[in-house]
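One structure is given below, represented as structure tokens, and several questions about it will come after.
Complex shown without one protein chain; remaining protein chains in place.
Up next is subunit A:
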Amino acid sequence: MQLLNSKPRLYFLKTVIHLACLLTAGWVFYLAATDQFGGDPVKELIHFYGMSALNVLVLTLCVSPVSRWLKEPMWLRTRRLLGLYAFFFAALHILSFLWFDLQLAFGLFLSEVVKRPYITLGMAAFLLLAALSITSTKAMQRRMGRSWQRLHNWIYLALPVIVVHFYWSVKAYLGEPLIYFAITAFLLWLRKEKLKRGLKRKA
């Protein structure tokens, strides 16, 4: 019964995720393009996309603990889609920085990536998300075998790196970044056994 019911529910859930992410991304872009998004629409847009990437990534890492807790294995099947949307928002975040903030000054973009530790970190995390997204297909999973899981465990590094990127980017530290540190610590603590095993293998 469970199996029979789960397919339409899964499609419904995925449709909701698609709509929520795409409509949000498009709507804020429209607001920013028409100067209806705060005093500095460029900064608002960059921050909004960046925070959305972080929020969706947090959500992605909540999927397996929550589905285990609620005994809803079907939810696991939304995890890849959420991960891809985290990458999608991260890409929009960087693209709007390069295009609207730096006005496509590629030289300045590269020098900022190299010179500014918080941008270097953000970029590193983005490349990691890109690698995970490219290898997220079933075919890649089959082809890569066991190394696929090893690669995708790097998601546990991406989250703290992104939170540090956020923390370093703000002028005064107290506040939201600390909440994200707490969330990150909690999500990693839930996986402490897995992470311990992984670290032991490396050593």
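The rule is short, and it goes like this: a residue touches a chain if its C-beta (ideal position, glycine included) is under 8 Å from a C-beta of that chain, and two chains touch if they have at least 3 such contacts; residues count from 1.
To be clear about the criterion, contacts and distances are computed from a predicted model.
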| item | value |
| --- | --- |
| Choices "NADH-quinone oxidoreductase subunit A", "Cytochrome b", "Protein-methionine-sulfoxide reductase catalytic subunit MsrP" or "AIM24 family protein" - which one is the UniProt name of the chain not shown | "Protein-methionine-sulfoxide reductase catalytic subunit MsrP" |
| Contact residue for the chain not shown (choose from A:76, A:105, A:140 or A:185) | A:105 |
| Residues of subunit A (touch criterion as defined above) contacting the omitted chain | 20-21, 23-24, 27-29, 31-43, 45, 48, 51-52, 55-56, 58-59, 96, 100-103, 105, 108, 111-112, 115-118, 168-176, 179-180, 183 |
